[in-house]
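I am attaching a structure below and will ask some questions about it afterwards.
One protein chain is absent from this view; the other protein chains keep their places.
Letters A and B mark the chains as written, and numbering starts fresh at 1 in each.
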Amino acid sequence: MPIIEVKNLSKTYEYYKKQPGLLASVKGLFRREKLYVEAVKEINFNIEEGELVGFLGPNGAGKTTTLKMLSGILYPSGGEARVLGHIPWKRQKEYQKQFALVMGQKNQLWWDLPAMESFILNKEIYEVPDKEFKYNLAELTELLDVKDILDIQVRKLSLGQRMKCELIAALLHKPKVLFLDEPTIGLDVVAQKNTRDFIKKYNKEKKTTIILTSHYMKDISQLCQRVIIIDLGRIIYDGRLDDLIKKYAEVDDILVDEVEVDDVIREIFGNGGGVK
Amino acid sequence: MKLTAVKLKKCVKIWRLSLYNSLMQRMAYRFNFLLMCVGVFLQMILTLIFINVIFGFIDNLSGWTREQALIVVASYMIIEGLMWATCAYLAGISRNIRMGTMDLILIKPMDAQYLVSIWRGDPEDWVRVATALLVFIYAIVNLDIPLAVVLKNLIYYIILMFNAYVIVYSITLILKSFSFWFVEATSLNLFNQAVTRMSQYPTDIFAHKIAKIIFSTVIPLAFIATVPAKILIGGMNLYLFFSSCALAIIFFYSSRKFWLFALKHYSSASS
Partner (left out) sequence: MKKYWIIFKNSLQTSMAYRFNTFAFLIAELFSLAVIIYLWLSIYRQGNQIGNYTLSSLIIYYIFTKFISLLINAQDTARIIGDSIRQGDIINYLVKPINFQFESFFSNFGAVTYNFLAYSFIFLIILLFFHGISINILSAVLFILFILMAIVINFLINYIIGISTFYLGFIMGINFIMFNITLFLSGSLIPLDMLPSLVYKIVGFLPFKYLAFVPISVVTGKIGLDGLMPLLAHGLFWILALYLVALILYKKGLKNYEAYGG
């Protein structure tokens, strides 16, 4: 039984066209063009328990939109999905207690308070029993090596430390499914490596099903055996990473790590890859 | 039955934590917090100065003496203070949808409306409530009516004030739900404040019939401060009392329905 099942999932946004320039702005007061963006177009995939899957794609490809639908934040325009047997956008408590979402550069931690206070709040919201909370906290703190910074105000922490605390806050309730949206964005090389190592270790030990979106090839190559490449709302590849590289890339593994997704996609699929 | 008790306990716990966190956040900038308390106090003082200046020219405002008018003002301040002290986050929703942090609240296993309502409280507004209470006490002690008579109506007053709180909360929620559509509506808060501020003075000042009707039903301003004060001073009025209760229920129910509706149509700020 796949943990995550997605069938023909679609999401269309509507927005107003905004032209640059003063004259256009004045015109815009009276008449605006309504445009539609098909962010996600009928995507299909299944993910089994314990898999660590990478969602690759350039900006605006639809990765974050997909994650938001699987988190229940957005309603789809069409199609269906099930995570842990639940329909995500029904936002049932039983489902919400079993997954977690971490978005890079968007914190759920209270800015002016020590991370610990946010952990306690999450503990109560997710109804984590005291003993379990203490245990999970100790374990995570050990794994991420953050014992000394838990009592420091979040705003005083470095970006890397903040991300570590965000991960702890998300994992305190031992979610079965973890959605990571650009978790390494903005981090320095060392912090990126630490984050990746942690995710890898955690996935191995807890068998948590993880979907990770990124536009850094290195995140994907280091962590995921399976990649799903999304571009312009469609899945253009779903399979093992090594196969992808073997099949299309004429470069060494080492070089592949250094390039950005856009280059790889352009290399692989010609100009259908979409530009930033 | 047991499940509801457990749920209630959890709600109270989260609320306590949120109040604690809000206070701790203010304490992170202690001096600023002190200034905010001073600011709130100052705001009250300015209103009282205004009242005093007005009553320097007249001895009654559409039938309300100075002390009676003060009861209305104090009652309004209590409601406004309680709203900000408990549901301050509702004022900030637009900003958070823009920053996408609303998403992170939505994924939590708790009723989104409850979480969003109590997520933050402004501790300095307890100063507002306290100052308003002082003014209230001063006013009822200095009324022409013996204190004992007034105190007999206190229980009705408290119920009516509770209704007023519910009504103001519901109006705030409805306006804030619009934020889901108009992400830019950061001044919905201003609008909300301006409308509810209209109930700060005895609504009897709205002399025209049309105004009277609008402010008694569509936006029941009269029931926020004027009606509780009226019943406290003048004694029980069944019609007003039951209207107040009915409005509170209707508004609360409608706001809940509208919130759920708005949530359904929510699309995040960025992809």
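Keep in mind that, in the parts below, contacts are C-beta pairs under 8 Å (C-beta built on N, C-alpha and C of every residue); 3 or more make two chains touch, one makes a residue touch a chain.
Quick caveat, the model's predicted, so the values are computed rather than measured.
Among the residues B:L42, B:L134 or B:I250, only B:L42 touches the chain that is left out of the figure.
Within the whole complex, the absent chain has one touching residue among B:A130, B:I159 or B:V195, and that is B:V195. The chain that is not drawn here is touched, among residues B:I58, B:M236 or B:L260, by B:I58. Per the touch definition above, the residue from B:A148, B:A207 or B:L238 contacting the chain not shown is B:A207. For chain B, the residues in touch with the chain missing from this view are 29, 31-36, 38-40, 42-43, 46, 49-50, 53-54, 57-58, 61-62, 182, 184-188, 190-191, 193-195, 197-198, 200-201, 204-207, 211.
Take chain A: the residues that touch the chain left off the picture are 18, 22, 25-26, 28-29, 155-160, 162.
Convention: only the chains that are shown with their structure count from here on.
Note: centroid distance chain A to chain B, computed from Cα atoms, is 39 Å.
Chain A makes touch with chain B in their complex at residues 13, 39, 60, 62, 64-65, 68, 71-75, 91, 93-94, 96-97, 99-101, 103, 106-108, 110-113, 117, 120-121, 124-127, 153.
Remark: chain B residues 10, 13-14, 17-18, 20-21, 24-25, 28-29, 99-101, 103-104, 106-110, 112, 115, 264, 266-268, 270-271 touch chain A in the complex.
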